[in-house]
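What you see is the complex with one protein chain gone and the rest in place.
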Amino acid sequence: MSTVEATPQAGFAARLLQAGAHQKLLAFMSLIILLIGFSLASPNFMQTSNIIAILQATSVNGVLAIAATLVIITGGIDLSVGTLMTFCAVIAGVVLTYWGLPLPFGVLAAIGAGALCGLTSGTFVAKMKIPPFIATLGMMLMLKGLSLVISGTRPIYFNDTPGFTEISRGSLIGEVIPALPIPNGVLILFLVAIAASYILGRTVLGRYTFALGSNEESVRLSGVNTDAWKMAVYALAGGICGIAGLLIASRLNSAQPALGLGYELEAIAAVVIGGTSLAGGRGTILGTLIGALIMAVLANGLRILSVAQEWQTVVTGAIIILAVYADMMRKRRMG
Amino acid sequence: MSTVEATPQAGFAARLLQAGAHQKLLAFMSLIILLIGFSLASPNFMQTSNIIAILQATSVNGVLAIAATLVIITGGIDLSVGTLMTFCAVIAGVVLTYWGLPLPFGVLAAIGAGALCGLTSGTFVAKMKIPPFIATLGMMLMLKGLSLVISGTRPIYFNDTPGFTEISRGSLIGEVIPALPIPNGVLILFLVAIAASYILGRTVLGRYTFALGSNEESVRLSGVNTDAWKMAVYALAGGICGIAGLLIASRLNSAQPALGLGYELEAIAAVVIGGTSLAGGRGTILGTLIGALIMAVLANGLRILSVAQEWQTVVTGAIIILAVYADMMRKRRMG
Amino acid sequence: QDKMYIPLISKGFQHQFWQAVKAGADKAAEELDVEVTFEGPDNETMVDRQIDMLAAALAKKPAALGFAALDSQAAIPLLKQADEAGIPVIAFDSGVDSDIPKATASTDNLAAAALAADKMAELIGGAGQVAVVAHDQTSRTGIDRRDGFVNQVKEKYPDIEIVTIQYGGGDHLQSTEITKSILQANPDLKGIFGTNEGSAIGVVNGVREMDRTNVVIIGYDSGAQQKEAIRDGLMAGAITQNPVGIGYETVKAAVAAAKGEEVPAAIDTGFYYYDKTNIDDPEIAAVLYD
């Protein structure tokens, strides 16, 4: 979306990287600095098992942040990502455990429920003209309540669904390359990221996502059915939250109905640290991934260093501000 | 800020009401409908003691929402209001209980600390150009941590400060008119509201608050030191959070350092239900008050009806969306 | 690092109860000359955050590990990992559904809440309306304390009616507002049970603000305000666990297990009911905290 001059021949991955190298250098630098800093401070940090733990800790927030990125690029915001994730996990629990249907149904139900709820938020925003902040705040509360209602305020366990925990805990990569036991959850995060990048950069939906955030009125005056496209973006984001729901449920081997509140702020923080503007119109998935990694590295590193928990919070707050400030400075210097 | 043509002779209160009657009719209607509905549903609802309970339940969130309103009108957002409130309460605790200074010092310290933190957020936003969402998210985390650090992760009790609980629990009005035992906390809420209304409607600071939200660059090019004014608005909002800190500490007779997270969303919801636009440039304190009352009435009424808690959440979410939708409809009908 | 390192992953961190557990752990750490860290998520719903904390703790290659599971199942893969790495795990506060933990230092919340129900029945004369202000709808402790109380009433006191159960998240202010609404809705209410410190203090505040001091309040845990309310007679009494003891015993068992010594599988740290009459007994005072 920038001034990057990619030739049409250049492969997609190259383009992704190039766009990244150009725009995200600094968020990336913040990440590298954190990694180096923590490695020097503790020998326990830079170890395969810990790196994998960090990646796994990134997976859920990363997927949520990708969903949030889409909505934010349209100039909106989605506060319901956290509770929607939980709601989808509960739906999967109902389908798999209460009804005892096979795994694929649970997966479809979770993603479908997410897309449907996203569509509902999108309808509130596009058709009823409710500001996204409020529409998704209301949605967040409704879903929080509904998760408890549907689950009967109890966690739903997936003990009867063989293979469910493999969704996030197993390692397909590890089976092929035993030295690299990257959990499937992380793999799914990257697949979602690639798919979202592709949609944003190469499809009509992506084009309208940016256009809506840039100047919705002018898109509408160009004869585009902006409402429909906006609803599609929210639905897509909701579907992605459904995937996050499956990831977390599989990781915990249970759908925890009270979880999810507060996750929205963390997701949005990752998005903004990654350089996406809350004003809409610009943003990248790669940046969001880096943002989510920064947050996960920070949390993990501070724990490894046994920093007192209250200070962990203080430092996290400060680093979020610093990371975004550094990004601002870079952008200003580049004009 | 509207097209109301008030003669300069018209009193301030009349103007306030007039502006309200004009702009806030519908938020007000939602409130009335809720009140009537709950009165019909339960005989226990419409009783003096319960009305006072509702008002008192509004006081803390109302004051926070007023602080949030100021920042939102500049086109920003303040996610730190909740933890800043807690931080100020802790500061008051340190001054009054740990250092044993007399009451006025505690009050000044709390409000001063709030203003200072607000100024810091304002500096992040105005000088360092960090988006308000991120600046105040970072601030929210830092203050959350610092409250724990300063208090030593223990509540601080105000048992040694005579009169401290009177700040919010006593009733000056009740002493004069025994039939109307309105607690001081509610009185303070209304005083803060009137002061904030006055500042917004009648002073330079207020004028720039709206102007910043309307078109900051054009204000800057008019030769206005926009950065300084923006910082002033954040500082004012911070000071008001300090007042909220005193209110909650006095009500709980203690500074609870872990409290405050989640209060920001409730405050922002009240602001938006009250008709203030998150895009900045427009908003009223009266609307915010009504918004805060709607939230408090809703919570109280649903509890009185013993609605299951999970359903309370669902209904609250739905009503927030409905209230804002009704407001949208009215605005659209009025052109 | 020559000192033995033992991380404790708890269910919470900011609340007084957990701070008291931490105090006990720190005390044991000093006595036994080991290094202890204490960490827990912001609230008891954040199951996955606790898992991340557990993962980070394991990365530090501890000698042993203390763990208060928010949800046992979710933690099993990591606990297995600890087991395989030869890191003994001591469960505390509530048990873990697994044979991995070498020992469990906990309170029987169900029995403790049942005791609260007995005391409530005694104080209101075995009949009338009561309400519960609980701290959490889904966490283990929240469920156990609620159910312990409710089931005991149902089984033993047919004349007592539980009119409502509401949840204030342990937030003092929210619990206050909830209490006021409950009192408003139930003019004949005789008693309220608050299931943790924040809830209990909220109940006390609400009753005071509504000026309904004839309502019998039974609390849970301690803390300066709760102790004061009991001394003032505003609160009839409260259940206390022995959080300092839980922390202390956990670390002690962890050190023993790390040294390869035998540890008892169940360490019951006990619970007590205290009121105006016994609050200053040395035995009670020892388990109370501010």
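As written, the chains take the letters A, B and C, and residue 1 is the first residue of each chain.
The working rule: contacts are C-beta pairs under 8 Å (C-beta built on N, C-alpha and C of every residue); 3 or more make two chains touch, one makes a residue touch a chain.
In this section, contacts and distances are computed from a predicted model.
One subunit of the complex is not drawn; among "Pyruvate ferredoxin oxidoreductase", "Sugar ABC transporter ATP-binding protein", "Succinate dehydrogenase, cytochrome b556 subunit" or "Multicomponent K+:H+ antiporter subunit E", its UniProt record names it "Sugar ABC transporter ATP-binding protein".
Within the whole complex, the absent chain has one touching residue among B:T48, B:N159 or B:S222, and that is B:S222. Of the listed residues A:G118, A:G145, A:G213 or A:G275, the one in contact with the hidden chain in the full complex is A:G213.
Mapped onto subunit B, the footprint of the missing chain covers residues 1-5, 8, 199, 202-208, 210-211, 214-215, 217-225, 281-282, 335. The chain not shown here touches subunit A at positions 1-3, 5, 8, 202-207, 210-211, 213-215, 217-224, 281-282.
We take it that only the chains that are shown with their structure count from here on.
Subunit B and subunit C have Cα centroids separated by 34 Å.
Centre-to-centre separation between subunit A and subunit C, using Cα means, comes to 34 Å.
Multi-chain contact residues of subunit C (touching two or more other chains): 13, 42, 137. Among all residues of subunit A, those that touch two or more other chains are 148, 153, 261-262, 309. On the subunit C side of its complex with subunit B, the touching residues are 13-16, 19, 42, 137, 163-164, 166-167, 171-173, 176-178, 180-182, 184-185, 187, 198, 201, 205, 209-210, 223-225, 228, 290. Taken in their complex, subunit A has these residues touching subunit B: 79, 124, 128-131, 133-135, 137-146, 148-149, 153, 261-262, 265, 268-269, 272-273, 277-278, 309-318, 320-321, 324-325, 328, 332. By the touch criterion stated above, subunit C contacts subunit A in their complex at residues 7, 13, 37-40, 42, 45-48, 51-53, 55-61, 71, 73-74, 76-77, 136-139.
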